[in-house]
Each structure stands twice: as structure tokens, then as C-alpha cells.
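Quick one: the structure is below, and I'll ask about it shortly.
Removed: one protein chain of the complex. Kept in place: all other protein chains.
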Amino acid sequence: MTGDGARRVCGVAPLDRAGPDELTFLADKRYADHLSACRAGVVLLAPEFASAPAAVGARVVVAKPYDALVALLPRFHRAPERPLGVHPTAQIGRGATIAPTASVDAYAVVGARATVGDRAWIGPHCVVGDGVTIGCDTWLVANVTCYAGTTLGDRVTIHAGARIGSDGFGYAFSDGAHRKIMHVGRCIIHDDVEIGANTCIDRGSVDDTVVGAGTKIDNLVHIAHNVHIGRLCLLMAQVGIAGSAHVEDGALLAGQAGIAGHATIGAGARVGAQAGAFGDVPPGETWSGYPARPHRESLKATAALFRLSALMKRIERLLDGGD
Amino acid sequence: MTGDGARRVCGVAPLDRAGPDELTFLADKRYADHLSACRAGVVLLAPEFASAPAAVGARVVVAKPYDALVALLPRFHRAPERPLGVHPTAQIGRGATIAPTASVDAYAVVGARATVGDRAWIGPHCVVGDGVTIGCDTWLVANVTCYAGTTLGDRVTIHAGARIGSDGFGYAFSDGAHRKIMHVGRCIIHDDVEIGANTCIDRGSVDDTVVGAGTKIDNLVHIAHNVHIGRLCLLMAQVGIAGSAHVEDGALLAGQAGIAGHATIGAGARVGAQAGAFGDVPPGETWSGYPARPHRESLKATAALFRLSALMKRIERLLDGGD
Partner (left out) sequence: MTGDGARRVCGVAPLDRAGPDELTFLADKRYADHLSACRAGVVLLAPEFASAPAAVGARVVVAKPYDALVALLPRFHRAPERPLGVHPTAQIGRGATIAPTASVDAYAVVGARATVGDRAWIGPHCVVGDGVTIGCDTWLVANVTCYAGTTLGDRVTIHAGARIGSDGFGYAFSDGAHRKIMHVGRCIIHDDVEIGANTCIDRGSVDDTVVGAGTKIDNLVHIAHNVHIGRLCLLMAQVGIAGSAHVEDGALLAGQAGIAGHATIGAGARVGAQAGAFGDVPPGETWSGYPARPHRESLKATAALFRLSALMKRIERLLDGGD
């Protein structure tokens, strides 16, 4: 560490706009040009930039500046103000059990026989259905709906507008109409899951819909009835998973990917952005494209396709004997 | 029927985890292996499994076990508790008409001159705009928004977080800015429509946006201004329909499919998952792929593409005279 060891910072910003009371970092050569003009209070630097010129208040050389920054971020994060106990405007249904250390925020509606665990926080305008179970330290941010039949584990975070446990899309056509198939399966979200804003997870029809512990789900994702998601998966924004599909432990589904009904995505598999997996993806493999194929095969097909258009006339002439 | 005819069950579960107080079913050979270990109270069985070994309480042999189960599901479904009349926290606008048998739930906001029909249920935290008409037996589950200009028929169900009748995406560029085109068309949802969680249906600009009777719409679907959807259609999750498109009676749009503006999807047509229909799809046909083509043609093109990459070098050598 060099420079003013007593320098105080109260915020974090990128290298190109951090001011004298902010912390920043430089980990990547691509951004090194910004250093000379940087006016940050403190900069975390990789060793290779240790003595580069910069008018910063203090420089701290660390092996992995980005990791160091991530470790420091919670110090700069201001937690939202949380009410104590049940807000006077909250509506609590008959027979509901709210832990004394839980918070139920303004205008939240908690249904009959629901259970809210220790230190859980039901944010403003959340609607929790009859009989729903909410674990300890679980946080429903705001405007969240949990239908009846939902069970949330401990340390689950559900972002604004997510809908958990809504009816699946199931109809049987008879007598000239789509007749609704009643959904009686549950929607079970295990511990340490985070669910993004406006994401929808349907309850099961007869089986349950399940999201395994430690899985993280981004915004605007759709998870249909009876889907089973394993542990520690990552589902990026706008992914759609059709009914009864299985996504095994540690799988990663990139943005806008679609998984067909009853397909299985194997443990540790990766499905590329916008890919359409119409069947199973083997464990550990990376698949991409539409329809999804092993990534290498998809890349080759795409490369061939873009060369093809240039060759097409020659191919046709050759086939027609005119070359 | 064999076994304990007096056996009582109070729930439904899949074959592999149904317990002594639950009902289950076996319709498909693929799951027959689970039967021997099954401890269900009652199992509905296809005739071929009538005498297979299983330690279940009672077995009921029926021609179509799944259909029998679906018929029984409503008996296991616990309807949510519904308040009677207008909840004291609900806000009712001037001149609104609420049928005496309707329910307006906690914190619902109903605009001026709105009409709510017999036995309709406006769930908690729903916002119903000025002048909106809501038919009989229609249910807005929770956190739903209906903008002014919306008309809902009878027996419509709108799931949590759906937005009905919002402004369409229409601007005219002039004087260096995108100027908003005022939307004055309506958003008309006919009888027996079900709309999934967080789905958005815009109001019309000059024409109306219309969803025909008996059509079912899944979660996170986007329906733009002036779109006309016919009767008995099925729109699966994350489908997007651009402005002024027409989807005729009985059409099916699979998950994440996109329909271009002004395109017509003919009656009974099917559009595959993730397909991009940039033009019309004729009635009764199945189209898929990007851009969408008749399904058989798309499959052939894909098959050719994946064979192409292997042949590409040989083709190039041949064209260059080196083979």
C-alpha cells in the first residue's frame, strides 16, 4: 500500500469516474489507460500496475483486485430500512404464524394458516397465499405473489414482482373447449435460492415443481409445472422451461434459452444463450443453437452455413453440369 | 376395483412418492417399475397393470387412468379463501358498480365508473382502471393491473401480475424525438379466457386488441396493440405477438415463438417453440424454425445443415477442382 493510509472512501465507482471519496480498482490491461487520469480516493491494483502514474489518494496492490473489491462491496451497500414486526397495515389471515423476529411490511397480505420464519421479511405489497410456508431469513422484496401450495426454504430471496406457485398451463380439450386441469401439486423452493424480478414459477399439477438449494434464477424466467431444478444451477434472464423438464445440479442455462417439456439437462451441462433444447443434454456438455446441438457442432454448422451462401451458385452450376 | 373399498385419501401424488393417504395413477409403461414399491392409498390403473404386484391400499382399474385422475383433481383442490363483499381496505372509485355477490379483496383499487359483475373476485392488490368492465365469475388473482379501456368477459381468470390494456409501443419520430402516439383503442378479453402470470396485453391504438372466447394464455406472454386473437387458441409461455397481427381460431403458438407485426396465423395452425413467423402461416399448417417455414421443410433444412459442415471441405475442394 502506498499513499495516504488514512484516506476514507464512502462509495465505489469505475476507474473512469471514481472521485476522491470513492474506491475503484484496476484488474485488466484494457482499462489501464484510465489510470493516469483517475482521481479516486483509493485504487485496488494488480501488481503489474503498482507503480503506474496516477493522482489517486492511495493505492493498494493486491493479487486479485476484483476479488478484493467484491469482498469489500458489502461495506458500501446500504441495507434497506426494515420495519420491526408486523406493520399496522399488513393483513394477517386466520391461523397464520408469524415468528416474533419476522417483519411483515406495509400492505402485505398473509393468508390463512401461512407460516413466516425467524427474521423473514415480507416486503410491501406482497401477497402470501393460504397455507404458504416461508423459511427463516427469507426475503420477499416487494409486490411478490406466492400462491397457496408454495413452500420457501431458508435464506431465499425473491425479487419484486416474482410469481411463485401459480397454476400451470394445463388443459384437456373436450366438448369444444379447453377444460382446465386443476393443479394440486406444490411449488417447493429450497434454501439459498434467489429468484429475479418478474420471474414466474408454476406449481405442479400432480407432481411438485421444485427448485434445488443454492440455485440462482434471473429476471423474467418462466418455469412450468412439474419442472425439477437441481442444486446450484444458474438460470439467466428470460429462460423458459416447459413442463416436467429436469435440470440437474450445477447446470447453467444462458439468457433466453428454452428447454422443451420432459427434457433433461444433465448435471453441470451448459445451454447457450437463445438455444432451443428440444431433447436431453448430456451431463457436463455445452450445447447451443436452434435446435441445440453440442456447441462445437453448432459452431461448425453456422460457419458452414455462412460459407455456403457464397458457394451456392457454384454448387448449383456444378450439379447442373454447367461448371 | 380391488382392495380396501373404504380407504380414504386426502391428496394426490406421483406413483413414486404417494403415501397411504394419497391417490396416484399408472397409465404409462415407462413408470410401471415404480408400482411394486408404491405405498399409495389408492391407485388408478390401466387394465394391463390390473394384477401387477403392489402394496397399495386399493386399486381401481379404469380404461384411462390419467383422464380419471383429472376428473377427480377438483376434489383435492382447496379453493382459496374468498372474502365476502368489499373488503374494508378496498378503494372504490366514484360511480363504480360492484355486484352484491362480487368480492373485492384487501387493498384492491377499483377506478371511477368501473363495473364488477356477479360473483367476480378482484384479488388483493389489484388495480382496476377507470371505466373498466369485469364480467361475471371473473377472477383477478392478485397484483393484477387493468388499465382504463379494458373489458373482461365472464369466467375470465387473470393470474398474478398480468397487465391488461397498457399503452402499446407506438411513437412517431419528429423534431428529434420519439413522440408518443396516444392509444384510444380498447383491450377486449372475451369469455372463458385464462391469462398467465406477468403476461402483458396492450390496448389498441385506434383499433382494439381482442382475445377471443376460450383462449388460454400462459405466463410472460406479450400481446401488442391491435392484435386480434381468435377463439380457443393456446399461447404458451413467453410468446411475443407484434402489433396488428391476427391469430385465428384454434391456433397454437408454442413457447417463446414470435409473430411479426401484421402477420396472420391461420385457424388451427401451429407455430413451433422459438419459431419466428415473419409472415403468414396458412390455416391448419405446422410451421417452425427461424425464420418459420413448414415444419417438414425446417426439419429438412436443419438436417441438411448438420450434414453440411462435415461435407464442407469436400465441397470446397470439389469446386476448386482439387478433389
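Residue numbering begins at 1 within each chain, and the chains themselves are lettered A and B in the order written.
By definition in this document, a contact is a pair of C-beta atoms (placed from the backbone, for glycine too) under 8 Å apart; a residue touches a chain by one contact, two chains touch by 3 or more.
Everything quoted here is computed from the prediction, not taken from an experiment.
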item: Residue among B:Arg59, B:His125 or B:His246 that touches the chain left out of view; value: B:His125
item: From B:Leu26, B:Ala224, B:Leu252 or B:Ala269, residue that would touch the chain that is not displayed; value: B:Ala224
item: Hidden-chain contact residue, picked from the options A:Ala37, A:Leu73 or A:Ala172; value: A:Leu73
item: Touch with the omitted chain, as defined above, among A:Asn143, A:Asn226 or A:Thr286; value: A:Asn143
item: Residue of B:Ala32, B:Ile181 or B:Ala267 in touch with the missing chain, whole complex considered; value: B:Ile181
item: Residues of subunit B in contact with the chain not shown; value: 89, 91, 93, 107, 109, 111-112, 125, 127, 129-131, 143, 145, 147-148, 161, 163, 166-167, 169, 171-172, 176-178, 180-185, 198, 200, 202, 205-207, 220, 222, 224, 238, 240, 242, 256, 258, 260, 274, 276, 278, 290-291, 293, 297, 300-301, 303-305, 307-308, 311, 314-315, 318, 323
item: Those residues of subunit A which, in the complete complex, touch the missing chain; value: 11-14, 25, 67, 69-70, 73-74, 76-78, 80-81, 89, 106-107, 123-125, 141-143, 159-161, 192, 194, 196-198, 214, 216, 218-220, 232, 234, 236-238, 255-256, 273-274, 289-290, 302, 305-306, 308-309, 312, 315-316, 318-319
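Rule of thumb we're sticking to: only the chains that are shown with their structure count from here on.
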item: Distance between the centres, which are taken as Cα means, of subunit B and subunit A, whole angstrom; value: 23
